[in-house]
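Just one protein chain is left out here, and the rest sit where they should.
By letter and in written order, the chains are A, B and C; residue numbering begins at 1 in each of them.
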Amino acid sequence: MSGIWGNKFKISIFGESHGAAIGVTIDGLPSGLKINLNNIENEMERRAPGRNSISTSRKESDKFEIISGFFNGYTTGTPLTAIIRNNDKKSKDYLMLSHVMRPSHGDYSGFLKYNGFNDYRGGGHFSGRITAPIVLAGAIAKEILRNKGIEIVSRIKSIKNISDEEIDICNPPMDKLLLLKNKGLAVLNDENASLMKEEILNAKKQGDSVGGVIQCIINGLSGGVGEPFFDSLESTIAHLAFSVPAVKGIEFGRGFDITKFNGSQINDEYYYDGEVVKASSNNNGGIVGGITNGMPISFNVAIKPTASILKEQNTVDIKEKINTKLAIEGRHDPCIVQRAIPVIEAISAIAIAELI
Amino acid sequence: MSGIWGNKFKISIFGESHGAAIGVTIDGLPSGLKINLNNIENEMERRAPGRNSISTSRKESDKFEIISGFFNGYTTGTPLTAIIRNNDKKSKDYLMLSHVMRPSHGDYSGFLKYNGFNDYRGGGHFSGRITAPIVLAGAIAKEILRNKGIEIVSRIKSIKNISDEEIDICNPPMDKLLLLKNKGLAVLNDENASLMKEEILNAKKQGDSVGGVIQCIINGLSGGVGEPFFDSLESTIAHLAFSVPAVKGIEFGRGFDITKFNGSQINDEYYYDGEVVKASSNNNGGIVGGITNGMPISFNVAIKPTASILKEQNTVDIKEKINTKLAIEGRHDPCIVQRAIPVIEAISAIAIAELI
Amino acid sequence: MSGIWGNKFKISIFGESHGAAIGVTIDGLPSGLKINLNNIENEMERRAPGRNSISTSRKESDKFEIISGFFNGYTTGTPLTAIIRNNDKKSKDYLMLSHVMRPSHGDYSGFLKYNGFNDYRGGGHFSGRITAPIVLAGAIAKEILRNKGIEIVSRIKSIKNISDEEIDICNPPMDKLLLLKNKGLAVLNDENASLMKEEILNAKKQGDSVGGVIQCIINGLSGGVGEPFFDSLESTIAHLAFSVPAVKGIEFGRGFDITKFNGSQINDEYYYDGEVVKASSNNNGGIVGGITNGMPISFNVAIKPTASILKEQNTVDIKEKINTKLAIEGRHDPCIVQRAIPVIEAISAIAIAELI
Partner (left out) sequence: MSGIWGNKFKISIFGESHGAAIGVTIDGLPSGLKINLNNIENEMERRAPGRNSISTSRKESDKFEIISGFFNGYTTGTPLTAIIRNNDKKSKDYLMLSHVMRPSHGDYSGFLKYNGFNDYRGGGHFSGRITAPIVLAGAIAKEILRNKGIEIVSRIKSIKNISDEEIDICNPPMDKLLLLKNKGLAVLNDENASLMKEEILNAKKQGDSVGGVIQCIINGLSGGVGEPFFDSLESTIAHLAFSVPAVKGIEFGRGFDITKFNGSQINDEYYYDGEVVKASSNNNGGIVGGITNGMPISFNVAIKPTASILKEQNTVDIKEKINTKLAIEGRHDPCIVQRAIPVIEAISAIAIAELI
């Protein structure tokens, strides 16, 4: 596959940043699912650019049109397709970029793959903009999960070297985490948020960028979900996560940190809480043997610093076949971690909709 | 899917640890691929248990039989199936484990998924033993890659808190890395190796276990490989990596560490090395926009401490519905990092065979 | 799957007859494929309704817009999506049909499947109109095949009891068959064409309908194409053919007729024609063991009489739960065989693009 993913909750994604439109088809939806368009709009708005000082000034309304599979407020059970027209595009910004390769961008690897036929304008199909349809599909997946009492929340765990406080992933503070949806930066501690904002604005001032780590919590998911050998919940989430541009790492539960402990220190011991089996720690992040054990799911995702920066960098011009220098003008986020949050939630919702 | 993976290099895996046999079918192989059975045997031997003091004493010959798709030394182009009979199994070790759940094992999550019908003996389908057919399929994938000049090597990057020396992932020391195949622990620096061995034997003595991090390097892979949006090389490798029991994290290039830097510090700048485009750093691990850029691939995988330990742990008995204590006797590895190395190489080889 | 098909030439189809739009995404196209939009328009025009006296009077321009994957006249290698807006729809014609089930239509079976949430207007997703995106995808597949010297032609073999002349499927008269694209009815013999037209107009006059058989010839396809065990060329074509509404049978080569002969009479004997292996008969229609043998492909498809007729029929009203009678007013083809021809060619082109 490539632009198509899934067996049960199938998505087919399409579009280029500066083409006519981007969009997604969802195939395999049940019929009769009530969809509140406001919920979709809200999710789209969370990802949309141009919302505040730490984001790009490209203003996309990300207005979507559902053109099939939706009738009288309910899904029909046939493929649901939504498209988002591209409006505020300034393609002339990008003419030079068809042959001057931006470092750490998909330009050069994409050039090799597509033999120079890819739409280079605005990153084309590799633009972060293509995550808008992912958020849309995720919003619909969330409607399915909501009906089953499953909730997904995410937060910024760190920006550069500034970390937010740790949370208890046996009993995640859902109330607090849900409130983060309304904050400029999804950070629990306001002081940490200020420091992070400062770091981002500082990078912006210098024509530079920063990255960070997102933690995602899935609450209310019952045990027994996951399809080993190959389609464990971890494999499914990771597969989708690495489709998101800028993701360079993923870890479940304690992740890489788990390797620093002895088994006896880090194994999650079970006990009966009344009739219910629980674990007294959740270092595996709620997934053992690829299958959920009923504890909350927790995973972290590493988002690299935005590749496009104003600061001059060395690179190559593949038309002239010479070394050159590049300062990327355009409108770019100094940090995309905040805008990546609804995307990470979306891929989580899609992964679970695929497996439950 | 679940036991079936892939579109081009398709694998279908089956078997339980204490059933009659385990095995794999590879579908989509080209016809006329010469296969040297010794190469497969060598790979199987690298993973096999009972090879030294830091491994389980279960002695499996892991002798395989190819029963289809192979004729006169060459693949036929039709499905190739290999089976490995299970011999040295002591199922009585496991009778109690049908209802006393091992912490951090797939027992309880598997019980929830399969309603108690799963084969609990020796971990059944969730046993690390099921990685033997993965290694076999990987050995065949490696034959394909070898013909294209692609080489995969791995090493132990750390065991618990002991790390081996860093390597240059722009120019990985392939000669040294290839020699690791013959060492008891695949560690570059012998002093580090001794410290790691000590750590492992110490855990063993205490009936405990340790984990670690594996680094995998893929050299010789040309640029342009990967199928975004969804089937990036990162997604494909990560999907398979999280199928391997005990993997809790994966990161490409600098991974989580990349979030600690500014874009200007960490972007991989391109330059012309004669006619060839290279990057002066490789913080993205050779994959940008989900597609290879011609630099070596590097990724790290976190392997958790072996879940089965002799030390007594708290857990539940789901038959009696009571809290209980468990000391897992049986024969278990105090550390499976070394034995996981050929498995991680195998899934890398399979991922690339799928995408090239 | 359902609205998504294929592994190499993947198509994802969407839309309802009276929704906002119908369309298709093609995933897996090579980059750099030159596409002549006129060729697509011509294929669309062949299928479009309202072209002559034997067709429905619904006038759809079937104007498509390619919204992704196409840049400066060439495919980019990323998903290509095209949409066709629905214009001349008269939904009021259909209000009653949400509960009065049209005999031999998908109304009742669709009601059972979608629990009444399907878009009943104009047949919704089950309308023959959904074949328009299939024709579009087929037109693009044909561009790929044309570059390889593969040609697909079809003709009406029979309408009701009137058959056209037989052709030699060892050496199909390609020149004559290609000319059929310009005729009102794709029939070789003009006298037969007149009789068929008379039969169709006669049915129309009586508010009735007729069906027929289409023969499809694929010329220039080399031997060795097909992926047994499961994805034989026959399986692949048949799978897609039965997606087309109104298809009730398919047969390759002599098909059902082959059962009337002895093996010695009907086996296709090979001989050398210079250096080239040929068969002296082609009763297997160019496919043996699921793989092409280099002879032209020939298959027949049975198209049932249009289910929608003006003549009064017995049926049920599922809202009132009573027996009732129905005369379907609306605008319907008395015979869709002619309009089904480009659809059958399209699915053939798609099947081959998938397997070569």
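Rule of thumb we're sticking to: a contact is a pair of C-beta atoms (placed from the backbone, for glycine too) under 8 Å apart; a residue touches a chain by one contact, two chains touch by 3 or more.
Keep in mind it's a predicted model, so treat the numbers as computed, not measured.
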item: Residues in chain C touching the chain absent from view; value: 1-5, 7, 13, 101, 103-110, 112-113, 125-126, 130, 158-161, 203, 206, 208-213, 222-232, 234-236, 238-243, 245, 247-256, 258-264, 266-272, 275, 277, 279-280, 283-285, 287-294, 300, 302-309, 311, 313-316, 318, 321-323
item: Residues of chain B in contact with the chain not shown; value: 1-4, 7, 10, 12-16, 19-23, 25, 27-28, 31-32, 65-69, 71, 74-81, 83, 113-119, 124-125
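Methods note: only the chains that are shown with their structure count from here on.
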item: Label of the chain whose CA centroid is most distant from the centroid of chain C; value: B
item: Chain nearest the global centroid, as defined over all protein CA atoms shown; value: A
item: Centre-to-centre distance between chain B and chain A (centres being mean Cα positions), rounded to whole Å; value: 26
item: Between chain C and chain B, distance of the C-alpha-averaged centres to the nearest whole Å; value: 47
item: Numbers and ranges of chain A residues touching at least 2 other chains; value: 1-4, 7, 13, 113, 125
